[in-house]
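As you look at this complex, bear in mind that one protein chain is not there, while each of the others sits in place.
Showing subunit A:
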Amino acid sequence: MSKLHIATSINGEPVEFLADPSASMLDALRGPLGLTGTKEGCGTGDCGACSITVDGRLVCACLMLAVESEGHEIGTIEGMAQGDHLHPLQQKFLEMAALQCGICTPGMLMASRALLEKNPDPTEEEVRFGLAGNLCRCTGYDKIVRAVLETAAEMRGAA
């Protein structure tokens, strides 16, 4: 079957693209849309490296067909910084070296932001449960969890 014309919104910008009916949203983002910030890890919804938001809700881009994005609001890691101004989570991940190889980082940031939007004052346990869908093979998670907790504290102070 021929490709389908899809009109969606990505990081607040209207976007139109052609999608193979069997292509995942991850395929579309990293392929025709050229948004390679979203990473492919497992491709089966286990690792969270491809975390994006759909209408504000965190999902795995690998578990969604590209054609399903029609008419929805997609958010990716490319929309997290405002120009040169990093999101506080991005800044804190850098300062606290909450990454090593970096493959999990975009997904960790997307999931952390989703967590803090719902719960600005999480306990360490809540952060660990909130990020349970994101696998990291390098850091042992501790640096990531500490960076999320510190960012939460700073954002509460700034609010």
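By definition in this document, a contact is a pair of C-beta atoms (placed from the backbone, for glycine too) under 8 Å apart; a residue touches a chain by one contact, two chains touch by 3 or more; residues count from 1.
As a convention for this text, contacts and distances are computed from a predicted model.
Chemist: Tell me the UniProt name of the left-out chain, picking from "Oxidoreductase", "Electron transfer flavoprotein alpha/beta-subunit", "Sugar ABC transporter permease" or "Hydrogenase maturation protease".
Modeler: For the chain not displayed, UniProt's protein name is "Oxidoreductase".
Chemist: Just name the one of A:10, A:60, A:104 or A:152 that touches the chain not displayed here.
Modeler: Looking across A:10, A:60, A:104 or A:152, the contact with the absent chain belongs to A:60.
Chemist: Which of A:4, A:96 or A:138 touches the chain that is not shown?
Modeler: For the chain that is not drawn, the touching residue is A:4.
Chemist: Looking beyond the chains shown, say which of A:8, A:24, A:90 or A:105 touches the absent one.
Modeler: Of these options, the touching residue for the absent chain is A:24.
Chemist: So that we can see where the missing chain sits, which residues of subunit A does it touch?
Modeler: 1, 4, 21-24, 43-46, 48, 51, 54, 57-60, 62-65, 67-68, 70, 111, 114-115, 129-130, 132-134
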